[in-house]
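Here the complex is missing a single protein chain, while all its other protein chains stay put.
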Amino acid sequence: STPSSDSAGGTLVIDKSFDLKTADPARNFETTGNILGRALYDTLVTFENGDSSTPIPMVATEWSGNDDATEYTFTLRDDITFASGDKLTADDVVFSLERAKNVKGNGSFLMAGLTAEKVDDTTVVITSEAPNTAIPAIMTSPTLGILDSKVVEENGGSDAEGADTADTAEEYLNGASAGSGPYILDSFDITTETVITANPDYWGTKPKYDKVVLRNATAETQSSDVVSGTAQVALDLGSDQIASLEGNSAVVISTTSSPTIFFLFSNADPAVSTISSDPKFREAVTYGLDYDSLLELAGDGAIRAAGVVPDSFLGALKESDAIVRDVDRAKAAVAALGGTPTVSLEYPSDISSNGLDFGPIAERVQANLAEVGITVNLSPSPVATALENYRAGTEEMGLWLWSPDFPDPSDYLVFGPGATVGLRAGWAAGSAPEIEDIAAQAAVTVSDEERAPLYEEFQTKLNEAGVFNPLFQPSASVVASSAVGEVLYSPAFGLDIAAIGQ
Amino acid sequence: MTVLDVNDVVVDYKVSGRPVVHAVAGVSLQVGAGEIVGLVGESGCGKSSLGRAIVGLEKLARGSVTLDGHEVTPLGRGARPVADRGLQMIFQDPYSSLNPRRRIWRQIADGLPADASGARSAGRRRAAVNELLDAVGLAASAGDRFPHEFSGGQRQRIAIARALAAQPAVIVADEPVSALDASTRAQVSNLIVQIARDRGMGVLFISHDLSGVRHMADRVAVMYLGRIVETSPTESLWSEPLHPYSDALVKAIPQLGLTATTPVAPRGEVPDPSSPPAGCRFHPRCPLAFERCLTDDPALVTVEGSREAACWLQPAGGPARELALLEA
Amino acid sequence: MSLLEIDDLTITLPTTGAGRVLVDGVSLTVDSGQMVGLAGESGSGKTVTALTALGFVPEGATATGAVRLDGEDLLTMDKKRLREVRGTTVAMVFQDPMTSLHPMLSIQTQLTEQLRVHRNLSKRAARARAIEMLELVRIPNPARALSAFPHHFSGGMRQRIAIASALACDPKLLIADEVTTALDVTVQAGILGLLDQLRRELGMAVVFITHDLGVMNVTTDSLYVMYSGRVAEQGGTREVLAAPRHPYTRALIDALPDARNLGLPLVAIPGEAATPERRPAGCAFHPRCAFAEDRCRTEVPALRDIGGQRELACHVDPFATVGAVAGAAAAASGAGTASRAGTASRAGAAAAASGANVGPTDAELYGRSSS
Amino acid sequence: MFGRFLLKRIGAAVLLAFGIVVVTFALTALLPGDPATAQLGERAAADPEIVAAYMKANGLDQPLYTQFFIYLGHLVQGDLGTSLQSRNPVLTDLGQFGPASFELAVTATVIAVIVGVGLGIVAALRPDRPLDHTLRVVSLGGVSIPIFWLSLIAVFIFSTQLRIFPSSGRLNPGETPPPHITGLYTLDSLLTANWATFGSAVGHLILPALVLAAPMVGLLLRFTRSSMLEVIGNDYVRSANAKGLPPGLVVRRHTLRGALVPVITVLGSAFASLLAGTVLVEQIFAWPGIGSYAYRSASNLDLPAIVGVTLFVALVFIAVNFLVDVLYGLIDPRIRTS
Partner (left out) sequence: MTAAPIVDPKIEPDGLPTAPNRWSIRVRVPRAWRRPLGIAGVAIIAFWVLVALFAPLLAPFDPLAQDSPRFLPPSPEHWMGTDGVGRDVLSRVIYGAQISLPIAVVLVVLSVIVGGVIGAVAGYAGGVVDSILMRVVDLFFAFPSIILAMAIAAALGPSLTNAVVAIVVVSWPSYARVTRSLVLSLRSTNYIAASRLLGTSSARALVREVVPNVAGPVLVLATLELGAAVLLLSGLSYLGLGAVPPTPEWGAMVSDGARTFNNWWIAVFPGIAIFSIVLAFNFLGDALRDGLDPRSSKSLSDAEI
């Protein structure tokens, strides 16, 4: 029963701290589900393993957009068959995309404003209401994995409007996969482990491992599992745990920076707090934070977030553009505020990202700001409760993270005033017209050359406003047993299982 | 002069899932001032239940208890009416009858009537307590101690002192000496007799020890299975009992002396009080039982002088018939 | 050879400081078929002494002397043999029938287990024997009783079952420790009758322990009166109780309500009983004794033969002659009169009624002289 | 007699279950969190349409009292609702996680009984000797040790360092669970003669069960000892000794039988509280049981699951107590007949 990993055809055990909810790609939008979805379903386009900058062909061999980025045409392969024996056609693509939109799941927003239409059996056109250069990038999302429409419909699936109640295929999809990906679903369990086996009829490069076990394990156990050989790949080890594995010949560690951004915000809504909404306070925070000491907590491989857009994305700010701590300026700002400003900082206490907990970061923030005369009371909550306040925009200060929904800087316009995340920080529309203008412009600009400076400017202005303080991008590490070799972190999907050992 | 009049008292115990136990099934009894009335009977016949019912610790299912002409009410939530406090009780177990956490004198002082002025001078109360302690033969210094520092006999004296504090007209003493050693038993029995005589206080002395009762009581009531079967002056009961059960009791006592004979046990076992036999309750064990006893339940009637009996062999209004002769 | 011979038994419990002597130089013999009584106040060592006849010594205590049962010394016997002896040669019945039977085991188990162990009987044979035993102790419907549990029986019946259980393996000696104390007089009379009958039918010897001198008087042949771990006086039961020689025996009798002292206050023994922890030097009874002399305070009186097959441990022996008794009575009676005034009429009636050979004045005498 | 007893018990259980549903619902009324936000993703939660659809789909748009009555209606039909997290019927989840916890708790109990009762007897047979004093310290140590800390140390020593036992889960990764017969992997694999799985299941079970047993060992040791001592002092044990019975028989038949009743009470309560108390251990050993389910449900505001788990554990508590009473009856005839 010991999993063998040295030879092709063996079993691979991957430790992951589960946030799995469903195996129905259209309803999934969590990391573990993405890893699974990536292995079970093909998407129109995808990314090279370890990369998230340039979409590459998958089901679609080629694609092109019109000039104002409102219409993209995808040409499909015609040699893909599903397990049922049916051929993958444009109908399946349209069904899958429309279904993802209409089931109103966590990932449905990807298709918001988009419509997929079949032109012929191998051509699909996606139109957008507004210019949207991110469409190819969006199409890489495992949420938009392509299902065997016939099988899914037979099992209660629907792609029509009202699918949120009409579609009942989830139960079926939790028991069997209806895709054309490199793996097929063997057993699905959201708490212990989910097993997939190689798809014998896969049209692309055959994966190395016949059977892959995705196993739910806490970060604490992952490290001992991968050392002892219980698991071959560990995905959630934080830098502190990795540090203890350094030099261990049994494992290979691959570290890159993750596109996740940890950020702090000070609520700009005077109704929530007269202190945090004061620009002087924001200045004090912005210059009072000791970004280097925070980066230290994030560990080796983490990098300073100069702006909200992560470094690997178009339009990211250079590290040299990042805010530098200026204690005097911060103190002066505090003095201008008068007294000892006291605020409460809320953060989710029961989740971690890339092995990083929010607690120590919050404690450090507290210590940093104490140095410049700001008293911060920490208010950790289970994420379920904290999210409620966060999303309602009632947190005085918050410590959160943002992971890209798709690898395009447009995903970061939500930080603008009046946008989703901006509102959570009490930053109402109209409170910073200049930034809003830039954001609006960036959203509709098609060419990369023009887009990049716009996003840079957007971020610089965000930093100046100080509502959001981007802290760092943590490192993303994958630890694999040396028999498996280096396993790359995938910024877009978390992990590309089929690519392991290739 | 009768101070305590117990009239047709019934005490029931209801335990869910079981038939009601008539622990006391219609008992009438009088105690005069300065009189010591013994109440004897086998274990479980309802002596304690009757005693507790008399002082108000048990609810009466029927009947009444009258003290000095006014009816005594069972204890409620509130404080007991002053008039009822003339009835006090002394319990069998000297260890559970005193609060282990309170000093003796405070426990005794609880019973002292409030001063006329309402003022409760601690000094005066303490003096009263000392007097009571003296009356039961304890040094005043005993008042400052806790119960665990006393032996069983001393505790019973303290319990008596506490009961005396309320200046009772009648004390119900529920086997006050049966838990004590023979020699201590003598001391406490003597004390009770002396106090009753000195203070003109009635005593209902419950006991299963007939020879002890013989020594103290003026009159003895014999109880069997919830009923009183005979009430007689002590010596009459002893020398010529009216009821076969009284006779059996007397004969069962092992005696001292060179000529003492082996005691004789009545036949049979004590029946279950929840399902007493029909007719006379004693008939299954009675050597003299005849047909009528199997069906009709004899009432307690005055037989001769101050003697009462509940037996078909002893007709109301007497004369008393000697059982030994009937047997022969 | 007597069935049970206890010879100069001393049991000491080593505790920090002075050891506690529970039993001090007790000698006792029981012949076959004899019923021997042990009397004395609580804590005088009756139970501890009797239990040595089963080879039981209190946990941690050391016993010196000898306890010979059928010639074998139980104190030096090995454990296996001791177990054989228990139940077969000697058996025991305890005071409280409510607790001496196991509440959760059927009567059958409790009656047959020793038969199965000691006699190697089959289940069926053991059962037959158990029925026989229950019949012997007059339990109605024995077959049904076997499948019942102790709580189904009244106190008297339980005590009879306990006796049946003790007798199952035909012991030669039965230790009955206050077997009637917890029972009503009527039930007690039944048990006493039963014991008497069994002794006659089975020829069994009994060591009978009780506080109740009345019970002692009518049941036992010979009597040992113990005080504070020592034998105070010993002899034929009726003789001892009718004419006690030890002041302690006398005091015990005088404290009993009886026809002799009817109408008189009962006479209590002053002071508290000596305990192993606080045992006075010399004669342990001397602080409570009206006749104590200097010698009593220092010198432990030895048990000596006083004729009539009686033994006494008292230096003074105040009741040796009637004359001595009368003299002491005269000396003390004056002081006693005042308190008696209230009960004088009853006392007179009682004196007339009293026919016992110990006159009421003796009792008064005793009470007075101690106060 | 027994039927009446049973009926009374069932009545009490139903009343208690109702009380628990009421209290849990009342509690959820206090919860500030919004289950929809807790379950929905970042973007989805920002879309009021999706939120509304979600609320409607899960009946969360109704006022609480309506939800309560709807829940009660379903409850009497044996439907505990659907978990918001797993989207399985809560009953299905309980069916999956219940046996896991049960297996763990039963194993821990068995270990604790063997060790605790055994040592308790040893201590009672030689009271106030050095061994007894040592065992007293052991027992107090057992009930004093923070179980989460003990778990961590056990994992660190036995899994990470010595690698004797696996640190998490019920089986090796990828191993197929035995066919579902009882849901207890050890038992199921035994029943299907699946030795490899059995070995793996046992290997995974030992460490958490040992840790979980530690406080129970302490409790049982102390209770057995004091209960034994109390019984040893009883006349009926003296009687048995006076009958010359062999010491083994006296202990087994007389002493132990009398001493067992209080021990069984403790055992019953301890077992019932174990099921609820596995939260910490299951958390650390990644044991997919009721405890971790409860923790996840509580922190994700998964109301149907919270109510379901609470109800389940309470019913187990009642059932175990009932079992204890029945056992009493078997051991103690006085209770059987009265």
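The first chain written gets the first letter, and so on, giving A, B, C and D; residue counts start at 1 in each chain.
The rule we apply is simple: a contact is a pair of C-beta atoms (placed from the backbone, for glycine too) under 8 Å apart; a residue touches a chain by one contact, two chains touch by 3 or more.
Values in this document were obtained by computation on a predicted structure and should not be read as measured data.
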Given B:V40, B:A53, B:L67 or B:A166, the correct residue touching the omitted chain is B:A166
Among A:S228, A:Q366, A:S403 or A:S431, residue touching the chain not depicted: A:Q366
Which subunit B residues touch the hidden chain? 52, 55-57, 75-80, 82, 85, 87-89, 91, 93, 96-102, 107, 110-111, 134-139, 141-142, 144-146, 148-151, 154, 157, 159, 162-163, 165-166, 187, 190-191, 194, 197-198
Chain not shown, touching residues in subunit A: 219-220, 223, 238, 240-241, 244, 293, 296-297, 349-350, 357, 359-360, 362-364, 366-367, 378-382, 384-385
Those residues of subunit D that touch the unshown chain are 12, 15-16, 19-20, 23-24, 27-28, 30-33, 133, 136-137, 140-141, 143-149, 152-153, 155-156, 160, 219, 222-223, 226, 230, 262, 265-266, 269-270, 273, 275-277, 279-280, 283-284, 294-295, 298-299, 301, 306, 309-310, 313-314, 317-318
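Convention: only the chains that are shown with their structure count from here on.
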Where centres are the averaged C-alpha coordinates, which chain has the largest centre distance to subunit B? A
If you tally contacting C-beta pairs, which comes out ahead, C-D or B-C? Let me know. B-C
Could you say which chain's mean Cα position falls nearest to the mean Cα position of the entire protein shown? D
Using mean C-alpha positions as chain centres, tell me how far subunit B is from subunit D in Å, no decimals. 55
Report the residues of subunit B in contact with subunit C in the complex, numbered from low to high. 42-43, 151, 181-187, 189-190, 193-194, 197-198, 208-212, 214-216, 248-249, 251-258, 260-266, 269-270
List the residues on subunit C that touch subunit B in their complex, please. 41-42, 154-157, 184-190, 192-193, 196, 211-215, 217-219, 238, 241-242, 251-253, 255-263, 265-269, 272-273, 342-343, 356-357
What residues of subunit D sit close enough to touch subunit C in their complex? 234-236, 238-246, 249, 253-254, 257-258, 331-334, 337
